[in-house]
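The complex appears here without one of its protein chains, the remainder shown in place.
For chain A:
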Amino acid sequence: MSERRRAEIEAKRAKLAELRKARADRQREDVERRSTIPVHGSPARQNVDDLVNALVGSPSRSGRTSGDLTPSESMPGTPALSHTIQLAGPSGLSISGRASRQSDLQYDRIPSGGPTARSVSSNSATDNVMEITMTPRAYPDLVDMEQELFELPQKERVIYNKEVQTTAVDEEPSQDWEDEIRRRIMQERELADAEKAREKELEEENVKLDQEIEQEIRELTEEERASIVTAPEFLDFVEQSSKIVQRALNDNYDYIRDYTIGAESGGDDSEGKRVKKVCEFFDEQLGKNRSITDIDWSPKYPELSVASYNKNGSALNEPDGIVAVWNLHLLERPEFVFHSQSDVLTVTFSPFHSNYIFGGTYSGQILLWDTRSKHLPVLKTPLSAAGHTHPVYAMRMVGTQNAHNLITSSSDGTVCSWLVDMLAQPQETLELVHSGHNKTSEVSITTLDFPSNETTTFWVGTEEGTVYQANRYDRAGAKAGLNPHDVYKGHFGPVLGLDFHSSVGPVDFGDLFLTSSVDWTVKLWRAKGLTKPSTTLHHIPPLYSFDEADDYVFDVKWHPSHPASFGTVDGSGKFDLWNLNVDTEVPVVSTTVGTGRGLNKLQWDRKEGRRAALGGSDGHLYIYDIGDMAIPRESEWTDLQKVVAGMVGGGQANGVNGDDSKIVAGR
């Protein structure tokens, strides 16, 4: 058992010696940059010498000289010098027991120090080493050194006598037999005691060595630190781990809470018809002086949302366009940040690829970012005439997993369809022209939407205030391009938002769409069916107009699961939630969001629509929860049918002009 203990101690000693040596090496390097060698007194050194001797002295106990000295000997000459120190007279030398190559002065002292060798434990080990001492004399490196005063605790030295334990039977004849035996017994007992004492010593040493090893652990020089912090994996590590820690910090639930202990005053629980702010995403550095231009929710991870930002006018060397992915569980900083050379006007997650994010920019380029790579886009469309050359304000992804296209539109009327992996040129380009316009036949598209389940025909809202229908391909009775005959005229200013009903549920309202515009109104329309296209110009009026707003209405979106609800955001910072089954004149809830700066975009979260993301012109992304109002009752659909029928037939005064008799009922 003691063997094992000794073995442990040996190992520890070796380790300690290694550490000391490593530290000494580092110190030596430090020292090489500095100068002067202050001389210090001997008592401190004496401690060291004791210590070193104790270290060196132990091998004789267990006969493992080599084991102890090998680690030191890995650096030739170093142990020699260490031992020379104990032999040399009191003079300025490094405490740590090893000195760097000193000047010849030191070497001269060696022979003189020889006779004064404080043979504290001048055993064979030291002697052997002494011979090696003489060789390193030739080393030319002259180095200045500095001492460090190092107080080490006095090491307890275990000394014991070596003696041969054989019974001296042959020498002393049996007269002293009894004494002999008695003596032997005494000896054995003493030995046993000594053994025990030794055990105890070993233990204490063990503990002490442990502590010293602890002390060794914490040293780290400046240059090591510098080299660590500039390593790229270190940066990655800090990024990752700080994100994880922040997410964990944001989770405020105290899971060891004991509910039996007395309660604090409960929080308010006035739920019901209220819209509550969940959180607000804003990054000081990124979002300052920028506005949010578009928002999207991730189809795969319901807690992720993406927002695109335009240019920061006052910071010219920052990227013009920024796209940030925010996580509801990580409030202080975005999960991902992507850069772009020009303002990003529209952004969307790819519904078929969990890692891709598309963005359309002010320069007309379409960019593709990958969350697995860094800030810059992985794919870009060319800035040539093949793609867009004007700002891309609207973008949609249509199709299925295997056959999908990205449809983008720019403000010069070009609509391009792209394949995701082939952004070098568009699959098809469509110029929407309307010859009926004055001055130019261009149609400046501000917004675009596809009816649900449709991929070949879409509606666009324009700067002139009209909404047109367009086809991607030729079909019987209709040509590819804009349909110039069915014109949805009603707004007096640019149409900023257009949204088709999501048509989930027993009744299909998929032909209803809402538009919002600069003229302070939101209008409800019924899309004309494609089965009977008109051949002459035909103005289609809206079904209804909502005039409640006092400012530009920047966006309108149907609720994804409640058929009669929709939300609007306007320039005075108001977020209105409407429910047509409750009231068609005023919104159900109207909330002022943030500081009253205008809100640019609204996006409901994909599944149940409990949350709405609102993007402000001050760069803040607000997440609001509408709670139970998102849940539709069974009767909502039929109620809405009645309401819409009422709008159609009842001849509302607003938004309907004389031509309403030509409205085609149903689809």
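For the reader, a short list of remarks on this structure follows.
Criterion: a residue touches a chain if its C-beta (ideal position, glycine included) is under 8 Å from a C-beta of that chain, and two chains touch if they have at least 3 such contacts; residues count from 1.
Simple rule for what comes next: contacts and distances are computed from a predicted model.
A chain of this complex does not appear here, and its UniProt-recorded name among "Septin 5a", "MICOS complex subunit MIC60", "Roadblock/LAMTOR2 domain-containing protein" or "Exportin-2" is "Roadblock/LAMTOR2 domain-containing protein". Note that of A:Gln246, A:Asn289, A:Ser417 or A:Ser534, the residue touching the chain absent from this view is A:Gln246. One of A:Glu3, A:Glu151, A:Glu178 or A:Asp254 touches the chain omitted from the figure, and that residue is A:Asp254.
Touch with the chain omitted from the figure is made, among A:Leu142, A:Val229 or A:Ile631, by A:Val229. Chain A meets the missing chain through residues 19, 214, 216-220, 224-225, 228-230, 233-235, 237-242, 244-246, 248-249, 252-256, 285, 332-333.
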